[in-house]
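A quick write-up on the structure given underneath.
Note that one protein chain of the assembly has been removed; the remaining protein chains are unaltered in position.
Entry: chain A
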């Protein structure tokens, strides 16, 4: 009899191994959408997460509010000083927008790459495994969310939509980006006379917590503090989304191009409310363009 048991156990182990490999193979490939059972589970658990999230975030928020109250006075002083500057900027901005619209009208070109419509969402959970830099938000297909849309906070870009359920979706954070999630970007220099520099964000450096902007031409001189924004040329993201500032520039391993280290504007860890950005100009089908960002 013992030999029978051992054989049974061996068969179970083998079946388990086959199931494991099959499931990993099924789920790790680039899928356009989740399978129906996955969507169902994600939504079902999502509802429960929302129920628990409300009271917990209330307590969390109250503690934070009390904490904030202590430095309100100092902040107020600084903000008042800044307010006068903003008035001038707003007027200039309005004037420029108007001028821009008029010029667009004369060109019969109404849609720009920078136009987008935002959807507000709340973060209800984060992956419990730190190797997966992703989180769940409480908006899904029913609210018009689609795969590969850009996700940002008020400070800047934080990631893109990885998968969507009916009422919830999963966001892949910038810190989990690799070569298969490129973002095409412009570096805007402080000196206004110089042109913008093109580069691709191709990954994240775990040690420094900075993004890697690669493919910069060798003869371009970047300075620390230059701003990086999305270019909108990748086909999925709108342009002018703020990404980060240049911290350090090094030559790449072959010495043909330069790589810049980018400090993201947004805090990638303490995130509560996000905006999912749907660009107005038609998105290029990523199926045919595997090299574009978000594919």
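Going forward, a residue touches a chain if its C-beta (ideal position, glycine included) is under 8 Å from a C-beta of that chain, and two chains touch if they have at least 3 such contacts; residues count from 1.
Convention: contacts and distances are computed from a predicted model.
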item: Hidden subunit of the complex - UniProt protein name among "Tripartite tricarboxylate transporter TctB family protein", "Rod shape-determining protein MreD", "NAD(P)/FAD-dependent oxidoreductase" or "Branched-chain amino acid transport system ATP-binding protein"; value: "Rod shape-determining protein MreD"
item: Contact residue for the chain not shown (choose from A:49, A:114 or A:280); value: A:49
item: Contact residue for the chain not shown (choose from A:84, A:106 or A:128); value: A:128
item: Missing-partner contacts on chain A, residue numbers; value: 16, 19-20, 22-24, 26-28, 38, 41-42, 45, 48-49, 52-53, 56-57, 60, 123-132, 134-136, 162-163, 170, 267, 269-272
